[in-house]
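Only one protein chain is missing; all other protein chains are in place.
Take a look at subunit A:
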Amino acid sequence: MKHSAIKAEDSGAEPGRRTWRCLSPLLALSLILMPLAPVLAEHPPRARLHQIQPVEAAEANERAEIRVGREVAARILARHKLVDDPALQRYVNLVGRAVALHGDRPDLDFYFGVIDSEQVNAYAAPGGYIFVTSAALALMEDEAELAGVLAHEVAHVDRRHIVEALNIRAPEASPMAGLTRFFGGATEATQVFFSQAVDRVVELLFEDGLQREDEFEADRFGVRTAARTGYDAEGFSRFLSRLSELEGARAADELSDTHPAAGERLERIRVLLQEEGLRGPEQNRFQARFEQHRP
């Protein structure tokens, strides 16, 4: 492949030669080596291109993340419809966006939806698509608890837990990109890539769960973010504690399929609150406003 590419350069017609000369040596080299990238151990030409365009690569990766997350959201919504209560949905979006502004990715457009489900749970798809079930909302007692749950989900997005776990990135940034671009068929390859990523995300969210460490990290970051937003920092643990005490514990079982045991999470959060002095303020629970909106 390398040989034929060089030959094409050497034997090009006059206008072709001109074009080749105009190309920067790096670009020319990368064009020649691009199809070989997958077979080279460290893909040196690609690594160099990345060093030159880190911002573009990061933006392309974020677009890929949003694209996957959006399709995951559409899948979740095919299973569970949005609760038909525009005032409630707007309220949850305001609380969620306020929390997200205090997280690690304040520029990302987050979307929050209350979905109709009897399971007590919340889900975060990559790219900022976050869902909380109607049953979870029914179990909450104030806005600080809602903020705590949403902050935990925002933390999953901010820390890119799913993106990292499944290595979701722009196809053009993956080693296969050069090959598909060279031989054509990039569109089909891209579609297959995205469909597979979406399948895996849905499996993670509904069946396998994330890694325990990712859940603990989301607890930690979520509690801090809710506190930074101005909410009672104990909201999340009050909710978690009530969930684990539910008689019959059906809901807790459903959550525990995909999350570490509540006891261990609560203990870790208790230590965090103590160590970082995140207790109270109690008046920042906004119970009255929460009651106004909850159906």
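We take it that a residue touches a chain if its C-beta (ideal position, glycine included) is under 8 Å from a C-beta of that chain, and two chains touch if they have at least 3 such contacts; residues count from 1.
Going forward, contacts and distances are computed from a predicted model.
**Q** Since a chain is absent, check the UniProt entry for it and pick the matching name: "Allophanate hydrolase subunit 1", "SH3 domain-containing protein", "Nitrogen-fixing NifU domain protein" or "ABC transporter ATP-binding protein".
**A** Cross-referencing UniProt, the chain left out corresponds to "SH3 domain-containing protein".
**Q** In the full complex, which bits of subunit A touch the chain not displayed? Write them out.
**A** Those residues of subunit A that touch the unshown chain are 63, 66-67, 70-71, 73-75, 77-78, 81-82, 86, 89-90, 93-95, 97-98, 100-102, 106-107, 109-113, 129, 191, 229-230, 283-284, 286, 289.
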